[in-house]
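As you look at this complex, bear in mind that one protein chain is not there, while each of the others sits in place.
Chain lettering (A, B and C) follows the sequence in which the chains are written, and residue indices restart at 1 in each chain.
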């Protein structure tokens, strides 16, 4: 009994102070169409706490300068701050080295870098790349483009009717020609959390490296790239309370060193003559041109924000909310959930049978409720379910049971109007 | 006589109110190493007026949402604001169509898009690309990478000892195999303003399209892409008082339509199945993934800022300052100017003979003066002059004669210490 | 009634509804009055793709005037289409081609006409005008 209390005590320690959290996000105070904003479109992008906004202001009011090449003070402090972010990202995902962290524009660019650079170095005609049936377009189209160019082929990990990946079939997709596996940690359309550690291990048994799309993962659960033993990992700042226009590509040193660079330009070179150019070392080899300095710097503040709340506490809060939302939404007339995987993160996709998602979206919007409707950049998922799209409510740490209640009431109202 | 007065009157109309302008830039109030900041590193990046900073804050506090796919209000206003920027860019450079304006990460990415996409579509083995001897690494390395991949060749427009391009030799570089010409409008290392209209016309006589690097041009002089009849035009937001992480690629509709897309991902597609994907129309075809929404939106405010001051007024202010700076700097012991072209923009590169640029940079920094030292990402230029680098003072609209005086005093002090 | 008279009538109708929800209820209502396109025309040829909802539109030339029939898979889009059809149907190609559709703004639906909207309403208006131009040639 005593033990139990102690455990409870310690797990209770870090609980989300929801009022404090909400007060950190200025936008949550605003109204939309005369109603208080209920923001449930976090899968598309999260809102930003004032800690992040203030870091941006501070950057422009006190630090702004180009990085990595300047002798003067502003250039030095900007460079240092930019490199602090790299260190914090390293710690956040527990990379082995800082130089394995490439600052990119976002998940899409990160995946494209691998498709282009790993593709050019290691993938040829008739080679095979394995992706899954639940990928975001950003993890489909770059591979299709590579296949068009190189004559390689895609193999698809199928998905069950519940929205789980079919791991048994996955095992059978490998061949001598398999060169890369790329799939998502968490599905943006369905919320499914995939058994990535197991799936990475399977690929490694075949000596095939794995790129993991972490765009919907890092803001919800603790990711340790060394523990997962993943070879490449991609995510976006704007989905984890950070600024837009910045993301991360993590890659194991060895792979990154053996890949050609992506874009050519300033910073990514060691020496340039008109005849011959030598490339810079990691991470700069993959960071051509002036980076998004402001967002690069403020990403550290987003990471700090998440760390201060604690990913475990965030997850517990969101899991509770998810359970509550599913329970309450189940009571809505004619609702049909799309994606009912065993392990789910903060995404709920659904339809009100007999209505079009667009209609639901418009009416909810008039009630101040922001949800996403449509195919969520995952058309193949919609195709498999035979639907044009879904209504998607996606949760973040600042959402509350009241938000869920407003959503449920809104849906009931919409259903009344539309059915 | 009367006429003269009227003309003077009207040109006098828009004069830079330097105190007002300086008060727009919060960072100019700060001190560095205990001295008031004198920021003369504008070629690397300019400072941002509060109009731009406020737009960013406003975005995150009132609008933040992902763009182009949402039904809800925040998504709609964010999308609208993002598209306003596209319209303003169109007007700023006088493009014919809005969809000829691609929002990118910066000049480097813009040039890389052309190297990659135009390169894939139209450049093959033994083809030739013409660039100049005064290019920034961002307009050299992408072409070298393309040449490595495709087996094409670079031809170089030579530069005179003054830092002018040798237009007569340029005319002789064309052959049947010339597929593209790419050069800079204004040299970032020397300040040379190239005779781009004439040079573009020459290329067109050979039916070869031209990419113009406008990174150092748009903040200083009025650019009209239709009047220049340029085929591609690239520039960065952060060098024109805008945020970091955003830039523009302008391209003539016809070329852009005939090029394959760059990155694959969300937004750039029309329809995705696992078997086949169709691409979206311009401009979205070249804008994969979540863009830098914040910076995309605030770029409009940077354009507004420039327009309100007026590019003619800016140019007159900067030209006066440039003349004053050259006059005053000429008095500094052992100074040697690098780059003395007939037409120059706000860049002054120099050496104090007998000293290393790095030493000058460190000492000026201790006096609160930010200049850039080194090769300025234009090593071939330095090689031609047989020097490791220069000290570069580059001007913006908020600089003053006092800034120049402080610089001159600092240089005299540095020379005393070092010589 | 002329196109403008119809527009003015709709503006008056909508002035009635101060609340967003009422307005949308009315739009949904109007959707039910839409003269439906014949199933045989629900083909690729007559589709107008929005980002999220689809519209089919068919122009029928009858004694020098165009009658539109249409449909959409989304009810609100259908209502918006119905508004357009109401205003433009029964007019000559020339009248349609030159119509200034000011009522959309006035009844507070301008937002639906932005080129980046998910419903494809703007494409639809463009399509109606294109038909009119083609049929007047």
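Structural remarks
Everything below uses one rule, namely that a contact is a pair of C-beta atoms (placed from the backbone, for glycine too) under 8 Å apart; a residue touches a chain by one contact, two chains touch by 3 or more.
No experiment lies behind these values; they were computed from the predicted model shown.
Considering the complete complex, the chain that is not shown touches A, B.
Only one of A:42, A:66, A:79 or A:400 touches the absent chain when the whole complex is considered: A:79. Touching the missing chain, out of B:33, B:175 or B:257, is residue B:33. Shown as candidates are B:61, B:359 or B:405; the residue that touches the absent chain is B:359. Panel shows chain B; residues 33-34, 355-359, 361-363, 366-367, 373-374, 388-389, 413, 417-418 of it touch the chain omitted from the view. Where chain A meets the missing chain, the touching residues are 67-71, 76, 79-80, 83.
What we mean here is this: only the chains that are shown with their structure count from here on.
Taking each chain's centre as the mean of its C-alpha atoms, chain A lies 32 Å from chain B. Centroids of chain B and chain C (each the mean of its C-alpha atoms) stand 45 Å apart. Under the contact definition stated at the top, the residues of chain B that touch 2 or more other chains are 69-71. Residue numbers of chain C whose C-beta contacts span two or more other chains: 51-52, 118.
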